[in-house]
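The structure is given below, and queries will be raised subsequently.
Missing here: one protein chain of the complex. Every other protein chain is in place.
Up next, chain A:
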Amino acid sequence: MRCGPLCRFLWLWPYLSYIEAVPIRKVQDDTKTLIKTIVTRINDISHTQSVSSKQRVTGLDFIPGLLPVLSLSKMDQTLAIYQQILTSLPSRNVIQISNDLENLRDLLHLLASSKSCPLPQARALETLESLGGVLEASLYSTEVVALSRLQGSLQDMLRQLDLSPGC
């Protein structure tokens, strides 16, 4: 328990050092711009455009859905899952999006540290252990649904960021 504040300080240190150099306003702007960029990237992937939003795809529950209220930690966790899924996809289009997600998560960590929020390292989901089997059987569905849901989640995040989300 004595270690608590010190550990917390040490954990925040790399991000605090960034905060010193980068104005938080820029971090916020970059976060929003990056979200828009990823959304546009997904739009540009042709086969995601033709997917009907009316049809629900079952069996892919490990892909996060839309969340009404998002805290910074929840956003980070959600993005971590998406990043994990996209990294597993062999499609070349999604590698860049996966990199963008990593940058986005770093930005969220910066935002969190500016609010003195401890944002724990998102842990890998156990549910994703079965991802390999799902990918093998239904690669297309996984990619399309993951990108589609990611797009929705990002748009939600964009709205939440304007409302100054909590930790």
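Methods note: a contact is a pair of C-beta atoms (placed from the backbone, for glycine too) under 8 Å apart; a residue touches a chain by one contact, two chains touch by 3 or more; residues count from 1.
Note that contacts and distances are computed from a predicted model.
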item: Choices "Leptin receptor", "NADPH:adrenodoxin oxidoreductase, mitochondrial", "Small ribosomal subunit protein uS9m" or "AP-1 complex subunit gamma" - which one is the UniProt name of the chain not shown; value: "Leptin receptor"
item: Option from A:T33, A:S116 or A:S164 whose C-beta touches the chain left out; value: A:T33
item: Hidden-chain contact residue, picked from the options A:S71, A:N103 or A:S141; value: A:N103
item: Touch residues of chain A, complete complex, unshown partner; value: 18, 21-22, 30, 33-34, 36-37, 40-41, 44, 95-96, 99-100, 102-103, 106-107, 110
